[in-house]
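Of the protein chains in this complex, one is absent; all others appear in place.
Order of writing sets the labels: A, B and C. Residues in every chain begin at 1.
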Amino acid sequence: MTAAIVLVCALLLLLLAVGAVALARSPLANALVYGATLVLALICLGAGIAHLLGGAAPESVALPLGLPWIGAHFRIDALSAFFIVVIDLGVAAASLFAVGYGHHEEAPARVLPFYPAFVAAMNLVVLADDAFTFLLSWEFMSLSSWALVMAHHHVPENVRAGQVYLVMASFGTLALLLAFGLLAGPDGGYTFAEIRNSHPAPALTALVLCLALTGAGSKAGLLPLHVWLPLAHPAAPSHVSALMSGVMTKVAVYGFVRVVFDLIGEPAWWWSMVVLALAGVTCAMGVLYALMQHDLKRLLAYHTVENIGIIFIGLGLALAFKAYGMAWAAALALTAGLLHVFNHSLFKSLLFFGAGAVLSATNERDMEHLGGLIHRMPQTAFAFLVGCAAISALPPLNGFVSEWLTFQAILISPQLPSWGLRFLVPAVGALLALSAALAAACFVKAFGVTFLGRARGAAASAAHETDRFSLTAMFVFATLCLVAGILPGLFIDALAPVVQSLLGDRMPVQTGVAWLSIVPIAESRSSYNGLLVFLFMVISGMLAATAIHRLASDKLRRGPAWDCGYPDASPLTQYSAGSFAQPIRRVFGTVVFRARETVAMPPPGDPRPARLRVALHDPIWDALYVPVTHAVTFAAERLNHLQFLTIRQFLSLVFAALVILLLVLALWP
Amino acid sequence: MHGITFDVAHMLAGSLVLVSFLQLYQDRLYALLNIYALHALVLALSVAWQAYVQQAPHLYVTAAIALLFKAIIIPVALHRIIVRLGIHREIEKVVGVGPAMLLGMGLVALAMVVMLRVTMEADPLAREDLAFALSVVLLGLLMMVTRRNAVGQVVGFMSLENGLVLAATGAKGMPLVVEISIAFSILIAFIVIGIFLFRIRERFDTVDLQALDRFRGERP
Amino acid sequence: MTLNPIGAVLLIPVIAAMLLAALPGYRLTARINVIATLATFLVALSLFFGRPSQTPFFHVDDLNNVFIVLTTFVGFTTSVFSASYIGHELEIGRLTPTFLRFYHAMYQVLMFAMNLALVANNIGLMWVAIELATLTTVLMVGIYRTHEALEAAWKYFILGSVGIALALFGTILIYMAGRPVIGEGADAMVWTILVARAGEFDPALLNLAFVFLLLGYGTKVGLAPLHAWLPDAHSEGPTPISAVLSGLLLNVALYALLRFKMLLAANPAALAPGPLMVTMGLISLVFAAFMLYRRRDIKRMFAYSSIEHMGIITFAFGMGGALANFAGLLHMTMHSLTKSAIFFAVGHVAQVKGTQRIADMGGLTETHPVLGWGLVLGVVAIAGLPPLGIFTSEFLVVTSTFARSPFLALILVFGLLVGFAALFQRLNTIAFGEPRGKHGDTHASYIPMFAHLALVLAAGIYLPPPLVGWFQNVAKVLG
Partner (left out) sequence: MALIADFAVQGAQMLVVLLLAPLLTGVVRKTKARLLRRRGPSVVQPYRDLVRLMRKEVVLAETASWLFRVIPYLVFAATWVAASLVPTFRAGLLFSWSADLIAIIALLGSARFFLALAGLDVGTSFGGIGSSREVMIASLAEPAMIMIVFTLALVVGSTQLSTMAGFLLSPAVGLRVSLGLALIALIMVAIAENARIPVDNPATHLELTMVHEAMVLEYSGRHLALIELSASLKLLLYVSLIACLFVPWGLSAPGTGFAAVAVGALAYAGKLVGGGILLALFETSIAKMRVFRVPEFLGAALMLGLLATLLLFVSRSL
């Protein structure tokens, strides 16, 4: 039933996409398309939640499409249902946001048709139950999102972003193609059922893991395959950026989980080493990249990379525990990972909505020209602040819960027999802690420079609060962030069937625990109660406020800023994003990005301003992608000479071919 | 089949290969043309002999074509073209005579090896004929790629084609042989006319390169 | 004979050719051209429902049935396209009425030749037909009489004739191989008989024959390193001809190659043609993929992409096995539809921009949305992105190969990726970004292009069972 509902919705979405081509020009199109998408997404969402909470059995649908002798198989189990929920929740909010935001779109005809198609593709990916359908939907998802990235194609960077994105995407798809090729075997058992039953050799499964990691990782933004992400996500319209960052990367995670936890059977212990190492590095590097950014949306995109790292830490730990048959621990780790999937989809979408609101209000993505927006657009500022706090893993919001669970999972690692893991995991933990702290720093910068202080430019000082649809979308998600933060038990229990189906074990039931707190393993070991912490803070804050206002003074006088007695200087003397990040840049950047600061100080008496120039190098781009591109262009150059041979020379090629083949024949045994 | 017919056919085919070598050896255009005429003549003879051996009268047509068209008309026509276009008489080679000869030897050897792998069931005449034909074809191709002038290359192509006709006629009872030989003669005629029309003095290439350069500057 | 669809498929073009050679006037001739091709197509469609019994000269089986219909269909759509395209050419005076007459006649002759090659049951006849087709296209490539056009035609002619010669030698060898078993005379050239008895042939002769046929017909297929004529011919001839070349002629040549591969497959002692085809296929693929980067002429670029795809197809058939062969057949069909659609788009693009230089095009989706998006869709299809048909075939090729010989699959994937990047790099400059170059207008006919793309899209989502059935049968025979 659920599968059927979602399939029908996907079909309708595709039809909507076709229809959107026709009526893209009309003024109603915006409301119509996004409204319809919103409704359909809500339907899917409802179906998904029902299936997940109802604990319904997996159900399959087979359609006579795709490869005729196989057909298109769709199946919804707990895992798919969970990701359906994640996807359609994000989509619903994005559509609601877009109902208002869409009016600022200068080229709606380039967005409206592809948006529903993109949504449909994402839903289909998680439903697909055979390799062909899966990859078809997967690549179609890339394609439609590519079209959305290319929406503002007048900006050269966007075109480049589209190029990098599509190439990386098809690289990933090809990797997955190979993986499924291995799993399906030479005579093409492409349905997942067949794949589950075929038990390939360990060497093969190892290869499959690497390929799956490459394929899914390149879409999720795992280092070093993340390069497209910070280019492509900001290039798209903001509601699409929200979907790409908040939801599409999760679909990639789904792909990884499906293949590695479901399809290829028992993991080997060292797999987790690979995953964990990559994930840890991704985490730390992602946030460091983010700290160096001044472009609000790009900063957010890099944080997606970081959070993907956190998620994969959870998955890697789950793999490790699974390999050693510690199902209960694996359940904890996997739950942590999946919970973070959900949480990240919430606050990252929220943050991108905020960025979109700022963008539409100021036409400015560069933080150095923003500032003081909290005065102009207070509600957006509030929602964005909640998002920042959540993504910085501050209690009592939801980001903290999943990271806390991840830490709890890390703390079980000493019970692993493998020495490699015992030493690796704490290091990964350190990286996780580091990136959490740096993330907080980064969002102090993001929020502080964008919304606080004084306006750094005319655009910022003329900004207006965004429309009510966008605000609704933002506040819904802000509330969800809080709810998921203070009542994590409910969400953990909702995830139980997923974990159960994948690992055969689950975390202890949380809803029964006193005071609604969560207990991953045992109360004596560790527990956390978001609700109580929240209430404590509220109560004590209120107490303090009332007490002081009652007993002491509540008088207040406005005056010029004190600033150690310096006269009020221009807004340009404020700390900018660059200067805020400078200490951290000096600590980490000099090593990681070979950051160099050069000061051009004019001689005394020279009125010219002094200039500080900062040079950064992207280590991964320089080390990996530049050589590849060079190699390709070089080869192309070389081969291109073959274009200008004379006919005689071409004939000699033919002649040579003939002689060689004859030689082959002559030497043939 | 009895010895003598076989030996004659064998001898003729072998001499065709020999003539191909002679062509490789030439470095003057007129001489080359004469040798080609000889080539065509030998071909005509062997085709005629095949016609006689196989009692296949239609092969005489092919022989006649070979004699008239290839041995007489084409060489004459090329003569006039050379005069009219003032192509200078020296043949520029890519590789010298010696190496060309060695290559030729190698090719013939290759042809033999390849053909002799054919089991004895196929009748010997066919095998020998094919072996020679293949060598002629290869030598013709070799000539095309080692000669720089258009005329030299055309001659190369024509001798290649002679090899084909030899093979076709050697294949006992093969239908369409005559048609094929006619078709090929027409093809050659086209090439010759082409050379004349496009004023290709030195080499095929002259039509192409400078053109290619301008040609949406795809050079690096 | 006339009641027989085969006869009709062959006769209609001949008659039309004579008519068109005789009649003056653009509108009329263009109409006749369209009508004739339409008629041929309809007749060919009837083959789906009833196949005539095979004769020593003609036969229709699962393999060529589909390709006859495909050829006649693309022939028809192309004639529709060429009606609008050539009209524009006449207006700007690139083409004179006399040449127009010649062009239409030749077009029909080409159709005839290709149909003949497809229905021929006699390998000699097939050879004749393919060479006829080649020579016709040579003449049409040179039709603009510009220096480049003549030069391209000349190159095509010379390389083509060598190919012809090699193919003929191969054909003779096949006859020689067949004769001892089947006996002298025409029977030893009838394909159906040959394939029935191929098991008893002398393997060495078969091998030798296949080598020559591979090179001879391979020249027509445009496999590297025999490809040299192809890019020039595509970029210099009139676009309808480029469309037919890429869409049909390459297919026909490959079809001929397949016929002979079947012969070898039927003979256990003969060397497996697989390795040869795999090697040539991979060489063509990777080579063409790299060549795509430096292309500045739009038609040349797509010509190279044709080489690339021919490489993929040859590779697939070389790998053999039910899946790979099926994929190869599917890919042939999809590629001819897609590539001709792309050339339809490219033709109009070149007309509105007044040049074939990629550098002088830009922001096409902005200035000419329908044309631009059509082109984008075409490139998306040709790059093997879903949900279009080529994705299916590439999916099958890659997956089935990797399970069997990972190393080859890696090369394949590498080539695919390189080509992919190049295609989109160019597409981005042509279709997106700030509009560049002049944008004139043309009374373009978009129906053919979108008809093809619609078919490709449909095939990507749903393949009709009968088609699949035929292809699977053929795949089995192909070994």
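FYI, a residue touches a chain if its C-beta (ideal position, glycine included) is under 8 Å from a C-beta of that chain, and two chains touch if they have at least 3 such contacts.
Model, not experiment: these values are computed from the prediction.
Chemist: Taking the whole complex into account, name the chains on display that the unshown chain touches.
Modeler: A
Chemist: Given the contact definition stated above, which residue among A:269, A:407, A:475 or A:644 touches the chain not shown here?
Modeler: A:407
Chemist: Looking beyond the chains shown, say which of A:575, A:621, A:634 or A:668 touches the absent one.
Modeler: Once the missing chain is taken into account, the touching residue is A:575.
Chemist: Among A:62, A:444, A:459 or A:490, which residue is in contact with the omitted chain in the full complex?
Modeler: Selected residue, touching the omitted chain: A:444.
Chemist: Among A:193, A:548 or A:656, exactly one should touch the missing chain; which is it?
Modeler: Spelled out, the listed residue whose C-beta touches the missing chain is A:548.
Chemist: Considering the whole complex, which of A:22, A:268, A:509 or A:561 touches the chain not shown?
Modeler: Once the missing chain is taken into account, the touching residue is A:561.
Chemist: For subunit A, which residues reach the chain that was dropped from this view?
Modeler: Those residues of subunit A that touch the unshown chain are 371-372, 374-375, 378, 381, 385, 389, 392-395, 400, 404, 407-408, 410-411, 414, 419, 422-423, 426-427, 429-430, 433-434, 436-438, 440-441, 443-445, 447-449, 452-454, 515, 517, 523-529, 532-533, 536-538, 540-541, 544-545, 548, 551-564, 566, 569, 571, 573-575, 579-584, 586-587.
The rule is simple: only the chains that are shown with their structure count from here on.
Chemist: Which chain wins if you rank chains by how close their C-alpha centre is to the centre of all protein C-alpha atoms?
Modeler: Chain nearest the centroid of all protein C-alpha atoms: C.
Chemist: Where the centres are mean C-alpha positions, what is the separation of subunit A from subunit B, in Å?
Modeler: 69
Chemist: Any idea how many Å lie between the Cα centroids of subunit B and subunit C?
Modeler: So the centroids are 31 Å from each other.
Chemist: Please set out, as single numbers or ranges, the residues of subunit A touching at least two other chains.
Modeler: Only 637, 640, 643, 647, 651, 654, 658, 662, 665 qualify.
Chemist: Among the residues of subunit C, which ones contact at least 2 other chains?
Modeler: Subunit C, residues with two or more chain partners: 154-155, 158, 162, 208, 294.
Chemist: Quick one: in the complex, what on subunit A touches subunit B?
Modeler: 637, 640-641, 643-644, 646-648, 651-652, 654-655, 658-659, 662-663, 665-666
Chemist: How about subunit A: which of its residues touch subunit C in the complex?
Modeler: 64-69, 110, 131-132, 135-137, 139-140, 143, 150, 153-154, 156, 159, 162-163, 166-167, 170-171, 174, 177-178, 180-182, 184-188, 190, 632-633, 635-637, 639-640, 642-643, 645, 647, 650-651, 653-654, 656-658, 661-662, 664-665, 668
Chemist: Residues of subunit B touching subunit A in their complex?
Modeler: 94, 107, 110-111, 113-114, 117, 138, 141-142, 144-145, 147-148, 153, 203-205, 208-209, 212, 218-220
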